[in-house]
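In what follows, a structure is listed as structure tokens, so that the remarks can point back to it.
Of the protein chains in this complex, all but one are displayed in their positions.
What follows is chain A.
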Amino acid sequence: MVRKPAAKQSTPNVSKDELLRYYRDMLLIRRFEEKAGQLYGMGLIGGFCHLYIGQEAVVVGLEAAAKDGDKRITSYRDHGHMLACGMDARGVMAELTGRIGGYSKGKGGSMHMFSREKHFYGGHGIVAAQVPLGAGLAFADKYLGNDNVTFVYFGDGAANQGQVYETYNMAELWDLPVVFVIENNQYAMGTSVKRSTKSTTLYGRGEAFGIPGEQVDGMDVLAVKAAGEKAVAHCRAGKGPYILEVMTYRYRGHSMSDPAKYRTREEVQKMRDERDAIEHVRDMLLTGQHASEEDLKAIDKEIKDIVNDSAEFAKDSPEPPLDELWTDIYATDVPQGGAEQNA
């Protein structure tokens, strides 16, 4: 699947601490998602639940290229993005179970969470709607004259929505500081990229609007980070948007109810065995002698504790009181707008 040769060979100038951080962050997402899948199976989570397992290096790599104040927005496949930008595992898990301790007080669920503090703008259920919204976040930053950048994540399937191209045009026209991150996990539900477009690359579609872009190996967190830094530098220099088509893979079904008959078990297994992003970093840590098996075990344990704690919290947190049905429909003291934090 990956069009570029894997970057397994290189352990470029990367510190031990950095590698350990990526390992920890990716592992947190994976273990969290596994737990979410488990709670779904127990009936504690309902509705749609889209897991991020397999794609962890994308968001962890890009977060490594972000600075304080940068914004992010994504689709319904959002748990990993929230954990990676520092949102609390308890609050995310409790939202999944629809409890008052969740980020949206239980009213949003898996697909709809937000954090003004972490500049995370959701959590959107309508495929590609986050693309113009994200450009709007960048518009606000440009308007306010700061140097923040917005990361807009969307899927290979979303890339076929018309509003993406209206947004590209305006984002370039107005030099908006936005990185369009296409998480190309090869499938939109059951439709492979080959069955939805004859474009050979998705990033290449930016060319028509004058937006530069590139394809990145999304199973290599260091490659993602390097590409992210390049894109962010372009944006911060006032040169407008940049497109990263990050080649990745989701191991699980589209959502919990997907029978996944559109691909073979072998295809998935091969990806897990040969390209897994977490294993890749683990290898680097061990072969570079940055960490021992014992060290990594300790990290695994630490992550497991965080995830178990979040699950306990999510089970114990009460359901929202019935009054909550009628709140948050209209704002009284308009909390909207990024201006207050960024001006």
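Keep in mind that, in the parts below, a contact is a pair of C-beta atoms (placed from the backbone, for glycine too) under 8 Å apart; a residue touches a chain by one contact, two chains touch by 3 or more; residues count from 1.
The criterion applied here is as follows: contacts and distances are computed from a predicted model.
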item: Record-based protein name (UniProt) of the chain missing from this complex, from "Thiolase domain-containing protein", "Pyruvate dehydrogenase E1 component subunit beta", "Permease" or "Sugar ABC transporter ATP-binding protein"; value: "Pyruvate dehydrogenase E1 component subunit beta"
item: Which residue of A:G98, A:G206 or A:G240 touches the chain not shown here; value: A:G98
item: Option from A:K107, A:R272 or A:K315 whose C-beta touches the chain left out; value: A:K107
item: Candidates A:I29, A:A188 or A:V246 - the one touching the absent chain; value: A:A188
item: Residue in contact with the excluded chain [from A:T74, A:N160 or A:N184]; value: A:N160
item: Residue touching the undisplayed chain, where the options are A:R30, A:R90, A:H124 or A:R205; value: A:H124
item: Absent-chain interface as seen on chain A, which is shown; value: 46-48, 95, 98-99, 104-112, 124-128, 157-158, 160-162, 188-191, 195-197, 261-262, 319-320, 322, 324-326, 329
